[in-house]
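Take a look at the structure set out below.
Note that one protein chain of the assembly has been removed; the remaining protein chains are unaltered in position.
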Amino acid sequence: MWDSSSEEAVLEDPCQPPSELEKKDPRSAAEMPPVGEDGKTAAKRGLLERLSSGEIIIGDGGFVFALEKRGYVKAGPWTPEATVEHPEAVRQLHREFLRAGSTVMQTFTFYASEDKLENRGNYVEQRFSGQKVNEAACDIAREVANEGDALVAGGVSQTPSYLSCKSETDVKAIFRKQLDVFIKKNVDFMLAEYFEHVEEAEWAVEVLKESGKPVGATMCIGPEGDLTGVSAGDCAVRLVKAGADLVGVNCHFDPTTCLKTMKLMKEGLEAANLKAHLIAQPLALHTPDCNKQGFIDLPEFPFALEPRLLTRWDMHKYARDAYNLGIRYIGGCCGFEPYHIRAVAEELAAERGFLPVASEKHDAWGGGLAMHTKPWVRARAQQAFWEKLVPASGRPYSASFSKPDSWGVTRGDKDLVQQKETTTENQLKEMFEKQKNITGMEA
Amino acid sequence: MWDSSSEEAVLEDPCQPPSELEKKDPRSAAEMPPVGEDGKTAAKRGLLERLSSGEIIIGDGGFVFALEKRGYVKAGPWTPEATVEHPEAVRQLHREFLRAGSTVMQTFTFYASEDKLENRGNYVEQRFSGQKVNEAACDIAREVANEGDALVAGGVSQTPSYLSCKSETDVKAIFRKQLDVFIKKNVDFMLAEYFEHVEEAEWAVEVLKESGKPVGATMCIGPEGDLTGVSAGDCAVRLVKAGADLVGVNCHFDPTTCLKTMKLMKEGLEAANLKAHLIAQPLALHTPDCNKQGFIDLPEFPFALEPRLLTRWDMHKYARDAYNLGIRYIGGCCGFEPYHIRAVAEELAAERGFLPVASEKHDAWGGGLAMHTKPWVRARAQQAFWEKLVPASGRPYSASFSKPDSWGVTRGDKDLVQQKETTTENQLKEMFEKQKNITGMEA
Amino acid sequence: MWDSSSEEAVLEDPCQPPSELEKKDPRSAAEMPPVGEDGKTAAKRGLLERLSSGEIIIGDGGFVFALEKRGYVKAGPWTPEATVEHPEAVRQLHREFLRAGSTVMQTFTFYASEDKLENRGNYVEQRFSGQKVNEAACDIAREVANEGDALVAGGVSQTPSYLSCKSETDVKAIFRKQLDVFIKKNVDFMLAEYFEHVEEAEWAVEVLKESGKPVGATMCIGPEGDLTGVSAGDCAVRLVKAGADLVGVNCHFDPTTCLKTMKLMKEGLEAANLKAHLIAQPLALHTPDCNKQGFIDLPEFPFALEPRLLTRWDMHKYARDAYNLGIRYIGGCCGFEPYHIRAVAEELAAERGFLPVASEKHDAWGGGLAMHTKPWVRARAQQAFWEKLVPASGRPYSASFSKPDSWGVTRGDKDLVQQKETTTENQLKEMFEKQKNITGMEA
Partner (left out) sequence: MWDSSSEEAVLEDPCQPPSELEKKDPRSAAEMPPVGEDGKTAAKRGLLERLSSGEIIIGDGGFVFALEKRGYVKAGPWTPEATVEHPEAVRQLHREFLRAGSTVMQTFTFYASEDKLENRGNYVEQRFSGQKVNEAACDIAREVANEGDALVAGGVSQTPSYLSCKSETDVKAIFRKQLDVFIKKNVDFMLAEYFEHVEEAEWAVEVLKESGKPVGATMCIGPEGDLTGVSAGDCAVRLVKAGADLVGVNCHFDPTTCLKTMKLMKEGLEAANLKAHLIAQPLALHTPDCNKQGFIDLPEFPFALEPRLLTRWDMHKYARDAYNLGIRYIGGCCGFEPYHIRAVAEELAAERGFLPVASEKHDAWGGGLAMHTKPWVRARAQQAFWEKLVPASGRPYSASFSKPDSWGVTRGDKDLVQQKETTTENQLKEMFEKQKNITGMEA
């Protein structure tokens, strides 16, 4: 367990060391529930049932970043056509998260709305159609969920249409198309995630509620609130009032910042006498230098973020802090690889009563190093070593902080109107010129 | 192409921009060679044939690190039982490297010698046997190699037996057991890699030569030479004299350091009037602060190396520098993920005449960002931006350099004698105590 | 002038370039005012007259830090016995600040209260007496002030007595002893500085007001307010109500942080409909990582702060930002050397109408480099170069941030009760032990 004794928040009841725990394989025959024809498990307990009984739900990591590095997603459009083009790659990643301890398989439907699949020259809508991409995502998620005791969450995210100032009716119609697939494929619950504007998130929640299934909603905002200035607390209140059973944040900021936002959301809900379950799915990237827009504004986004990647030990601290704050749906977003989720599951193993399957390849706190051939590496097989280590960057020409872009462009700005056509050379040149003036970069 | 105009080494013949290149899918039917029953491709050109004709061979990345993060390899023993336990995970990683541009599928047989599979409590030898692990590795590598125009390399690495001062006969017997599998499975060539002592590497080469197949050999040394003080140049000379067709370095140091070592090896061979092909497979981790033992000695090894991870742009520079130095087998080791190999392949696309398959998800130099919804991110869709960017660490409490461990323990030291038994609590305590005295760490 | 065009606050009326300005020597005969017998200049305009007419007052830098480095002040007690022991050293430093552009010579009477001069074994009270130290300080300040058009400020600072919970009567009696000297020596105005508790600062102001002279008051607090939790705005309000003509902050934080605090103070005064002149005298040390106690809590305090030292270019930005915020008494504290004050004076030369004398040895924005022998150094003789440069630390083992001590000890704690006796070995051992537990440092 992460030792927070020297920090402000002290856990009062220290719990059993995880090393004492049995590694429980969720795939073991005895526990495997019967599976119906539509892929629905007859016996699996639902999301709200689990949360209400105090169970800790562990989410998965960010698929677009992980699959971009594996060669199946294109940075820029970030669309999930891999579900159709390379299902084996998507399936493998789901499986790794399941083994790592995830109790939710979120359908790989990020940015799978029709308007996004045809934005700026994207070929996916025309070649495959949004319906096919969303259906394939559901099938893969269900297949892997049934290899363990996991639930399937159908996910929607913010749309280019909203950014381009389309009407509520238009935007809701887009969400409804994805929802139709989720209902047909009978996912276990809904998750509206990655919203910069609370208004659009409310619309999404309202549509998803039509399904009758539990609905979660996360915004990609920091402690300063949404892009139009609505405070974090008010965002939470509005989402719960719109019908969300589960609210929180995902993406855009590191765990430390996300938990600050979560604290504000929690306080907002308490002040409004509202109840909801809490969810956090932050970046696995350190972002102490971000402004309101999060990591998108960092010059390193998205191709030079490596030095910011969290270690597994950072994840122990995140999991403990999130738990102490009362969050019970604890997952991740961009940057999270399976070993990050495993670290979350290992930190909370005592509370959950079992270790994830993938811990068969990972003894607690570096214990596996006891098998290393070099004695000085064996000497690192201890919690005290890893917990205190502040890793060097190995990059003497790198600073700690970057200055984020600050274009100040928000919804309604002509630069945010999306288009079906590929960005032209002229449009790009204009952008390069603008960038030069804002950041002082030499072309 | 990496712009080295402001650096010392200037490429004399600037070549066509890769954007002009056709993305050639090595899996296209027309090119797919017939495959025999034993998995051997009838028509594939061999390694030496390719190298002699000037073809650039692109290696793959490090499997143990990549699969550790995916949950299939245990850090500490670092053994490859996943070939038996989870072949689908190993296959998927091979496939990603193939798509990224690798022309070699190296069998996942690192540390698959019998003495390692039973060292310090490792269960693999007893549960599966080394033979089974090695055979499974060959089958998977061949299966994926045949999905493209790739060769299979059978790999051996340094042994606990040598560290424990076993005899030449004993050590060679161990290599020979792996070789038997490689011959049976008819791999295309042999690769002896990750040797800290040139003597053991010579023994490995001598054994592998018995196969009649081409043999490559790489040492995990830096510019200071091997652990017994043999210079990098002399190491190269001795390996070629022992029979290696291909010599170089792998692992332990970053590309910059490895290329310094390669320069010394090349000069050593020239001084001795010897000819050999050159191979480099460095870390994808920055290690400017390492001493002779490489990254093993860094306190961050192996669980807090994240900030040191190279970006894809670092890889462009590496590929160009390696090419300019005359190296024609260019690959990677620990830390390399598929997108790193793709960057190598993209940098050398003009020289090779084609782009890797996975570039369908990656336009040159961030070009895909032209499809991003945010205008300031679209403004990063240019080489000038990424080539100059020095990424921030996002870690204000991190320094650039670490002080490596310097236990000074080398072959023959009692701490390096390996054992079948699990490391005992007492042995660990002794190590912790020693570490405290050496590094001043508080227990 | 500092170019803030790319920053949020933009100066609307760009002013004349300083290079056009005449270097006006305040010591030139024509301007030198007649000097009376008691050292008072008959014709010098007073502080409030100057401030009310819009004149910019430039303070001096921190004497204890500067003289500690020159060998005349002891870090720990930080007392100003150098006025008696080595008046030539104190006089020289005053003179350097005068030449650099300071319009105030503050008496070197920091920590010159009787209770401090005899605290923890300090010999000064007994050997010289506080009266003698304070008188000598006044004489030196007046002598140098009269070499130019500068005013003399008599300064008092927080007392050990207050920390030890002595009564208002006792603490005021201590301030009154120093005041008696200032009245006798007829200083031009009073400055109560370096207060962590607003209550003690109020007491000081009330005593100093008895003189009938203008009184300024600065607290060493950050945006979080004083150590008892009084907000920065409320501190300002209470000080003005107590009689201060001039309020602000000094010491403990860097310019950026101090200006944040000043903004809060200004807003507090406006909300209370109070008017006062504003003063800022921050550190010349970067302190982004400090908590409420400021740089005292940094492990680097006071003997390893070098890497944090501001450059002259940082000072240009500070001067401009302070001016834009409406502050008209702009000076410095610990870390400020004469060249830092000169940079402030150079940045504001257009507004003031003249350059400081010491600019005869410093052309604007590095212009003097045009005389360098090396061409690439001559190429640095331009504002564009220095304004954009982010200096490297040259320290690869150093991080950007430290974790400040957080003992949480405040007034009333037994560890804060001061004593005449030297700290005993046992007391020190206790401290070392406490520190080990708090910071994890190894003894």
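Here are some notes:
For clarity, chains are labelled A, B and C in written order, and residue numbers in each chain start from 1.
Here is the rule we go by: a residue touches a chain if its C-beta (ideal position, glycine included) is under 8 Å from a C-beta of that chain, and two chains touch if they have at least 3 such contacts.
Nothing here was measured: the structure is a model prediction, and the numbers come from that model.
Within the whole complex, the absent chain has one touching residue among C:Gly46, C:Gly121 or C:Gly326, and that is C:Gly121.
Annotation for chain A: contacts to the undisplayed chain at residues 289, 395-401, 403, 440, 442. If you put the missing chain back, the residues of chain B touching it would be 6, 388, 390, 396, 399-401, 438, 440.
Summarising the interface, chain C meets the missing chain with residues 68-77, 88-89, 92, 95-96, 99-100, 119-122, 160, 163, 254, 285-289, 296-313, 337-339, 342, 357-358, 361-363, 366-382, 384-386, 388-402, 405, 407, 409, 415-416, 418, 422-423, 427-428, 431-432, 434-435, 438, 441-443.
Quick note on the criterion: only the chains that are shown with their structure count from here on.
Distance between Cα centroids is largest for the pairing of chain C with B.
Central chain by Cα centroid: A, whose mean Cα position is closest to the mean of all protein Cα atoms. Chain B and chain C, compared by their mean Cα positions, are separated by 58 Å. Averaged Cα coordinates give chain A a centre that lies 31 Å from the centre of chain B.
Shared contact sites, meaning residues of chain C that touch two or more other chains, fall at 396, 399-401, 440.
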